[in-house]
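Quick one: this structure, given as structure tokens, is what I'll be asking you about.
One protein chain is absent from this view; the other protein chains keep their places.
Each chain gets a letter, A and B, in the order it is written, and its residues are counted from 1.
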Amino acid sequence: MSETANSEHHDDHVDEGKRDFILIATGTVAAAGAATFAWPLVAQMGKAADTMAAGSIEINLSGIAEGQQLKMLWRGKPVFVRHRTPAEIAEAENTDISKCPDPETDAERLVPTPDGKVNPKYLVMVGVCTHFGCVPVGESGDFGGWYCPCHGSHYDTAGRIRKGPAPKNLEIPPYEYLSDTVIKVG
Amino acid sequence: MSGHPSTYEPKYAATRWLDQRLPIIRMGADFMTYPSPRNLNYWWTFGGILTLCLVSQIITGIILAMHYVPHVDMAFDSVQRIRRDVPFGWLLQPMHAVGASMFFLAVYIHMFRGLYYGSYKAPREMIWILGCVIYLIMMATAFLGYTLPWGQMSFWGATVITGFFGAVPVVGESLQQWLLGGFSVSNATLNRFFSLHYLLPFVIAGIVGLHVWAMHHAGQNNPIGVEPKSKKDTLSFHPYYTVKDGFAVVLFLLVFAFFVFYQPDALGHADNYIEANPMETPAHIVPEWYFLPFYAILRAVPDKLMGILLMIGAIAVLFVLPWLDTSKVKSMRFRPLARRFFYIFLVACFILGWCGAETPSDMVFTVGQKLGVSDLGGYLASIGAEFPSGENVKFIEDQTRAFTADALAACQSELAAGHALPEYCSQTPQGLNFVWLSRIATFLYFGFFFILPILGLVEKPKERPESITKAVLGEA
Partner (left out) sequence: MKTVMKKTLLIAATSLAAITGVGLGVAYAAGGSSDYEMKHVHWHFNGPFGTYDRAAMQRGYQVYREVCSSCHQLKFLSFRHLGDKGGPYYDEAYPNPNDNPYVKAFAADWTIQDIDLDTGDAIERPGIPADRFPAIYDNAAAAAASNNGKAPPDLSVMAKARTGGADWLYNILISYDKDDVFYNKAYGGQMAMAAPLSDGMVEYADGTEATVDQMAKDVTEFLAWSADPKMEVRKQTGTATMIYLLILAILAYISYKRVWRNVEH
């Protein structure tokens, strides 16, 4: 720019500082505006109001026979509800959790029924492997619980990770007992 | 870029390394220091404004495509969902819809600027032609995009426009059905329109690159149309024109924001809030405002194929404009005669826009009954008023105009009462309907391009300044 027309003028350097200030102020205000406007462009990809609203299901437990598992879709993911056998419950409760990669007692993974106690018969979990999101297969694996065929993670009868690459136990969704036999997930 | 020696010198080892391999920073730096004529006025800021429009449309468009569903059963719903449930959808959807109008507003001003200042003349023919290509693709993109919300105007607009192709002799029908992917505008049509609507803006962006490249090669035109002769005639693009363009962009954004926030529907049509219904056509099919002049030209001709050819001709003539204008003088500032025709052309474009929005058979005006001064006297006497005295012609004209309105009412009440009609009631009202107005305007539109070659030969241009510097310093 030095070679262009304004080079013929060499006057008033006096208000140079003021000029810098106004240019910087303009640039700053413009940049702040652009940054503010960038927020909607990012936020629009978040959950839409209808997606957030449609997020709960009710499950009737009385229809699940002992040793059987119900699979339901909740927020686009499968939810496992397993009616565990006494043997499975015993194994889940008597495991030495100090050796588990993600130590949790069986009772910690259950939600109290309306009378305040936990019912160990029904185990409710999000059926998504904590490794990379495949759906584990039930009643299989080295610990009689779940086994993820994608990368070989073994979960026990409480859905705890025992062996394999998954870092966490199978997730427990937010749910509550509406009565002794009906739960509301979400 | 020719004629502009690069002054960029990489300061750091890394930038030196990059400069030898991919001189992309040099390209940017050369762009910013590009010598621009020092006398560019505000009409020249629309190039920058248009860049902003294109970027804004692409960004908001990509976002809308994340939420929009191109299916006949869900398109209308998905737009409603965007406006109601998607975070900030209420802002981004109107921005895209209003943005299309803003884009056209800016492009029309940009084109009229080029026309007025002769920016299409040698050596800038390619800039102009590339600009025309951009305009053409813009129209296609806007039309395709307008179909997507799947309202009544979307559907019937698509039906009418694709019908143009049906007018092609022999292959017309198969061509039209090939375009639609069916016998009528259907799901297949919507899907392909969505795909193309997503594609074309990137084509536009590519041609804009060529447009700007050609401009940097040939140099910018300027308001006096005298090429820069020395360095004194130019200024570095940055900061002089970045700050000027920046200011203009903010003013433009004020207009843009006004529509987005306060009048998001003013530029659209109520019928597009009714979901597409192939069984019912809206009473008035009207395209978006930016197509209205061409729509008026189409309807000015009673023959289907001729109307379409004339409409295509109205756009095609722009491509050959550089060779139609025989004058050596670029800027119309120094072409008094051509300037007059330019203004007539401008007015013709506005009139065509007006005609496009109206029903063809409606009357523009009715010159009430052709009533003379003697009728006025008779009428005034009949209502007991005095004939105006004096020679004041304007006064008598005003009285006649008022009389026409009154007389009409009087005739009607006489008729309703079953009385014999006074003589002044029996004359036929004369007037002009919109078909004829659009014919006149179409004639003026094309007339401009016919008169241009002659003008260059007969016109005596005003004396032009020797250089830009002399012009701005008032020494010319």
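Here is the rule we use: contacts are C-beta pairs under 8 Å (C-beta built on N, C-alpha and C of every residue); 3 or more make two chains touch, one makes a residue touch a chain.
Not measured: the values here are computed from a predicted model.
Asks: Taking the complete complex into account, which shown chains does the hidden chain touch?
Replies: Taking every chain of the complex into account, the missing one touches A, B.
Asks: If the hidden chain were put back, which of B:Trp17, B:Trp178 or B:Phe258 would touch it?
Replies: In the complete complex, the chain left out is touched by residue B:Phe258.
Asks: Just to verify: which one of B:Thr33, B:Thr60, B:Ser101 or B:Ser327 makes contact with the chain not shown?
Replies: B:Ser101
Asks: Pick out the residues on chain A that sit against the missing chain.
Replies: 5-6, 9, 11-12, 19, 22-23, 25-26, 29-30, 33, 49-50, 53-55, 57, 60, 63, 72
Asks: By the contact criterion defined above, which parts of chain B meet the unshown chain? Give residue numbers in ascending order.
Replies: The list for chain B reads 38-39, 41-43, 77, 80-81, 83-84, 90-91, 94, 101, 105, 109, 235, 239-240, 243-244, 246-248, 250-255, 257-267, 269-271, 273-275, 282-284, 286, 289, 292, 350, 353-354, 357-359, 472-473.
Rule of thumb we're sticking to: only the chains that are shown with their structure count from here on.
Asks: Per the centroid of Cα atoms for each chain, what is the distance between chain A and chain B, given in Å?
Replies: 51
Asks: Please output the residues of chain B touching chain A within their complex, sorted ascending.
Replies: So the residues of chain B touching chain A come out as 7, 33, 35, 38, 59, 63, 66-67, 81, 84-89, 91-92, 231-236, 238-240, 246, 469.
Asks: Which of the residues in chain A end up touching chain B in this complex?
Replies: Touching chain B from chain A are residues 1, 3-6, 8, 26, 30, 40-41, 43-51.
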